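What follows is a structure written as structure tokens; I'll ask about it next.
Missing here: one protein chain of the complex. Every other protein chain is in place.
Here is chain A:
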Amino acid sequence: MSIKFSSDPMEYQLCSLLGQCTTDIAVVFLGRYTTNGCLVAMKKYNMEKISRTETELIQDEIILMRQLSHSNLLPCLASFVSGHDVVAISPLMGYGSCHDLILRHFNTGLPELLIAIILRDILQALNYMHQKGMIHRAVRASHILVGSDGARLSGLRYACCVRQNSNNYSRRVHSFPLTTQPNLNWLSPELLQQNLLGYNEKSDVYSLGITCCELANGVVPFADTPTTLMLTEKVRGMAPQLLDCTTYVIYDDTGQPNEDTDCRMNDQMREYSLRKFSEPFHDLNELCLMCDPHERPTPAQLLTHAFFKQNRRNTQPLYELLLPAVPIAEENVPEIQDDLESILAEDKMSALDLCSVNWDFDR
């Protein structure tokens, strides 16, 4: 993007609400840059509601987004303070995040070809970050944004450098990411174990494997599982799988595979037991989810994996693969504009909400 975006709040016009951040610290709006009429995503952080650690993380995120430059990483075009808010301007990714796509249109997971296209983009982004000595530490469907020209990785708030302190000659990291609770299901066993062995970039590859399952199954592995059970399962080497007819067998009460389509089997389960993913896809997923980080391939190695051969053969354009999802674009902006007034009013109300102010006398 060669257009220069100004950091004057007056030059941006709010259009509608796009979504809420997973951790509730930010709201994303669709906005318009009035200078050239370009649609952008405006992420608003209400600094009044944010803790000190999170403020630092947001600051680091914005700095990192401006420092890194790769076509598959979400950039920050401009950032400024407006009232109580810090606003970060990013290019609009019309289809939203992969998590949104799953929730709205693909409840049992995205089609394999689409996953191959998205994954290739994300691997490029990870490869770039790793080359720069960074670990992303929060690869998950909700941090993968899809636009009409491909996927971009966001969520750099949790990223860290491989060499944090100068004493660390071995390329290992030991720090447990702060405020990482929403990402726990995606994190690698070695990161979660927090021992002296530490972890490195390969941790991102494991998260990518979990994201693979999330994209293919429509639900993240270990969803609804107590976190401590998730930890023990990962440490014991339990690797989640892509659910299809080779992995998803429905057992009846006697422990025998049950072929009958009885009432217990809902549509989602039937879908799983009928479809079939390709062998390379299963293989890629298994490689990513190797318990031993040394056995996991690097993103560069994964890019040469047989799974991505289908991308070359594919002639279908991305928008067709994404149907029934349609992107937010110039044509469909006005129809979603009506809800904005109420949101803004609510926003103003919360700004006036004086009762919730807590004075902290301990500090």
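The criterion applied here is as follows: a contact is a pair of C-beta atoms (placed from the backbone, for glycine too) under 8 Å apart; a residue touches a chain by one contact, two chains touch by 3 or more; residues count from 1.
As a working rule, contacts and distances are computed from a predicted model.
**Student:** When you check the chain that is not on display against UniProt, which of "Serine/threonine-protein kinase STK11", "Phosphatidylinositol glycan anchor biosynthesis, class F", "Trafficking protein particle complex subunit" or "DNA-directed RNA polymerases I and III subunit RPAC2" does it turn out to be?
**Tutor:** From the choices "Serine/threonine-protein kinase STK11", "Phosphatidylinositol glycan anchor biosynthesis, class F", "Trafficking protein particle complex subunit" or "DNA-directed RNA polymerases I and III subunit RPAC2", the unshown chain carries the UniProt name "Serine/threonine-protein kinase STK11".
**Student:** For the chain that's not shown, point to the residue among A:Thr35, A:Gln59, A:Gln131 or A:Thr225 touching it.
**Tutor:** With A:Thr35, A:Gln59, A:Gln131 or A:Thr225 as choices, the missing chain is touched by A:Thr225.
**Student:** Considering the complete complex, identify which of A:Gly31, A:Pro91, A:Pro240 or A:Pro299 is in touch with the unshown chain.
**Tutor:** A:Pro240
**Student:** Given the contact definition stated above, which residue among A:Ser69, A:Gln181 or A:Thr315 touches the chain not shown here?
**Tutor:** Here the residue in touch with the unshown chain is A:Gln181.
**Student:** Could you please point out the chain A residues that touch the chain left off the display?
**Tutor:** Residues 103, 107-108, 164-165, 167-169, 173-176, 180-181, 184, 189-190, 192-198, 217-219, 221-229, 231-233, 235-241, 243, 246-251, 264, 266, 268-269, 272, 282, 286, 290-295, 362-363 of chain A touch the chain that is not shown.
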